[in-house]
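One protein chain omitted, others in place.
Moving on, here comes chain A:
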Amino acid sequence: MIELLSETRCTACNVCVKACPANVFEAVPGGVPVIARQGDCQTCFLCEIYCPVDALYVAVDPEHVTGITESAVVEAGLFGSYARALGWKKGREGGADSDPTHRLRQASLTAMPTGPRSTAP
């Protein structure tokens, strides 16, 4: 679920308040928004890509808070990583036209994989 809203990165544009489908964030007059309803987060990661300044971090676990720190996220290079993987920039869409999924569907039809590469890890 959503774990971090970086107060140093955030510009208080409140896009996350609007775009979160679960209404997790709350705008604060004169300040940056807050994560007001963390438990309602559905862990869809979409706030990250709508944020124009990569100020949000959603941890993978949808049921428990991991308590990850901002410095750990910075160190791992994870702020904005989903947006970069998609090709979205500054909260704007992009990259759908270079989605290589057709190669996967092609591969799944033509090269049916057989048994595990190794039988035991």
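In this text, a contact is a pair of C-beta atoms (placed from the backbone, for glycine too) under 8 Å apart; a residue touches a chain by one contact, two chains touch by 3 or more; residues count from 1.
Rule of thumb we're sticking to: contacts and distances are computed from a predicted model.
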{"item": "Name of the absent chain as recorded in UniProt (options \"ATP synthase subunit a\", \"Succinate dehydrogenase/fumarate reductase flavoprotein subunit\", \"Sulfurtransferase DsrE\" or \"Branched-chain amino acid ABC transporter permease\")", "value": "\"Succinate dehydrogenase/fumarate reductase flavoprotein subunit\""}
{"item": "Footprint left on chain A by the chain that the document does not show", "value": "17-23, 40-47, 49-50, 59-64, 76, 78, 81-82, 85-86, 88, 93, 95-108, 111, 113-121"}
